[in-house]
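Partial view: only certain chains, each at its native spot in the assembly.
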Amino acid sequence: MTQIHQMTSAALSTADLIAARRPGHALPRDLYCGEQAYRDDLDQIWYREWLFAGPSCELPKTGSYLTMQVGDYPVIVTRGADGRIRAFHNVCRHRGQRLCASANGTNPKLVCPYHQWTYDLDGKLLFARDMGAGFDPSKYSLKPVHCIDLKGMVFICLAQIPPAINELAGQLMRYAAPSGLADAKVAFSSTIIEKGNWKLVMENNRECYHCGGSHPSLCRTYSDDPLMTVMEGPNAASPEILAHWARCDAAGLPSRFVNAPDMQWRMARVPLMDDQESFTLSGKAAVARRMGEMPWNDAGSLMFYHFPSTWNHFLPDHAIVFRILPVSPMETQVTTNWLVHKDAVEGVDYDLETLTRVWLNTNDEDRQVVEENQAGILSPAYEPGPYSPSQEAGVIHLIDWYCGLMGSRLAQRMAAE
Amino acid sequence: MTQIHQMTSAALSTADLIAARRPGHALPRDLYCGEQAYRDDLDQIWYREWLFAGPSCELPKTGSYLTMQVGDYPVIVTRGADGRIRAFHNVCRHRGQRLCASANGTNPKLVCPYHQWTYDLDGKLLFARDMGAGFDPSKYSLKPVHCIDLKGMVFICLAQIPPAINELAGQLMRYAAPSGLADAKVAFSSTIIEKGNWKLVMENNRECYHCGGSHPSLCRTYSDDPLMTVMEGPNAASPEILAHWARCDAAGLPSRFVNAPDMQWRMARVPLMDDQESFTLSGKAAVARRMGEMPWNDAGSLMFYHFPSTWNHFLPDHAIVFRILPVSPMETQVTTNWLVHKDAVEGVDYDLETLTRVWLNTNDEDRQVVEENQAGILSPAYEPGPYSPSQEAGVIHLIDWYCGLMGSRLAQRMAAE
């Protein structure tokens, strides 16, 4: 009898790992670290679910575009001459050039930088030089990606048949309408890479158990009381939230808790601490001009998350929209856009430093804890611990959603093989 | 029935991918990106074909050496006391030290930097300290690599039995003779890494469909008319080329189109645009002194390529020799040497900036399009498109040569297994 040391190389499939996970506990190591789990996450989630691309005001005019890399897929999202926003695979139909390399820009047409094949903003190939007699340009349109604009929040989906989005669409358009996102502009944008698996980035966002220790500037205005954000139902909450909701109801401002049955998304409007106005160091509004039809400076934050790719705060004076994209098994890109009313003038109506300070700090603080979380989980001695039932209910929602979806899809894949 | 999304992980072998490719179209994704295709390219092509090492004038005297990394193999090429150029595995026979780390240098002997085992320039082990009584130095010569100097163009081959090179040797020595490469010197050398598969680097070189859009400085003197470079046969070409060839014939300057039956190599001398003299911004010669026995300043460019590793321009006043080496599936090293007559004096006969500007620009412009080409091809949505029959005939030659060679060698390997 010889003692066999725990092997470091995983033999379990992603489906096995998910089946073996312990409810109410963090996931097993290889789901946060492994190449196989990463490929499975891409195939089953990132390539199949609706993903937040950006606010529509990031594409203010005809030919405005943004690009994003979803796993192996480069995607371009652009506004056509008809005002409609469309998404395409950012890949030339000739020899595969990436059409646009910048994160943002404006182009009257999509002209390939290699041999200048020229596509219309609706994806049609308009022009290809010297391709010979038999060449039929109509067969070489850009490949489309599903795209929908929900009152200023643009989502894409790489699947051939995307999942239903009507329930989310209805609620989000209703809740976000007063914030006037389509009439906003991007005041500032930041993109960082966090050296952690995308699920660790999202777990971090789904609880405020860490806020007191990590976020001194955010905690001036944002309560880390879990009762503020983890609600039992649309009508059950703390007295100050109930009061806030009553006030919102009276003003016709949607505010009560709505969510998907599987918790893939949720939204609700909650007050800031002590009736403060905005995520600033002073607690006062950062922007003199309110967004959309927001009635008060102290209307709090409309919080909206959608798994796997976004969380957001719509405040009366500005909105902060976040998009995450996986880069590798242990790297995640986080893009933050600060939106203000499109007529607000920098230096007059708002000061950029005041507007951005709290969440620039907060993002960097979250990056640090996520990276150390990844570093520890890499240990074969890591053993998934229990989530706090009160403080980490939102993380449990995330992990249950993830395991439920992955478990059923991987089972379908096996059945189909 | 459930919709199964396209899997991102390749299940096809290199042989399968090549068998499935569509003639006249770019290659399937995994041949440009995958680790397996890269290993197969190394095994079947880079470790078996003749590869350009450098111009012999890069090794001007006894003990001059250059090093190159061919896949996993470090190689050293050095000139012996007898004037002959030899190549060896750049690996000490003691504990495997790389003997020379620099790209270029001069050594009277090859002395291992670790324990000073000392080899003659012909590879023999001359001295090894304290190796004990039974040690027979004659068994520890450096391992040779095939090496041939074709009138100033040095080629190596890692195979035990290299492919025939006599036809190429005869033609290249004849065509290159007037350029006097062996009596040249290296005026400038540049090495860059392009983040693209070696085939994308070579495809890029084999067409000028992209020149108008990418190469403003090159296009001052180099015509992007495909009729200039894609010739139907040794005697069929545009009127200005036919006139140029007649003039060359009269002067005894080999100029007409010759090539390998499988298009692995080709050479021809073509005029620059508007009878200009050299690849400079002004179109005038960059070097006051002509190379070898070149009769005129406006003799045009002797263009010579050899798959997989080189393309070249031999102009009357200077020569530009290019060597590519694969670094990883998606990285390729490109080394460019600018050669001038060995007695030309910098600052007197030529100005380095004038000499190098056009191709330094051109290399960097090509790097950019190659890198964006790789970025787009990485998309699983990439679908190989058609090559332009007129503009990209040279790319079709490359891809047909590649698929033909790989297909037959992989079939041989399978048969032998």
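Note that the chains are named A and B in the order they appear, and that numbering of residues resets to 1 at the start of each chain.
In this text, contacts are C-beta pairs under 8 Å (C-beta built on N, C-alpha and C of every residue); 3 or more make two chains touch, one makes a residue touch a chain.
These numbers come from a predicted model, not from an experiment.
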{"item": "Homomeric assembly size (copies in this file), of which only 2 appear in place", "value": "3"}
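We take it that only the chains that are shown with their structure count from here on.
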{"item": "Distance from the mean Cα position of chain B to that of chain A, given in whole angstrom", "value": "46"}
{"item": "Contact set on chain B toward chain A in their complex", "value": "2-5, 7-9, 26, 29, 203, 209-210, 212-214, 226, 368-369, 372-373, 375-391"}
{"item": "Interfacial residue positions of chain A with respect to chain B in the complex", "value": "39, 42-44, 47-48, 71-74, 89-99, 101, 113-116, 129-132, 135, 140, 143, 159-161, 412-413, 415-416"}
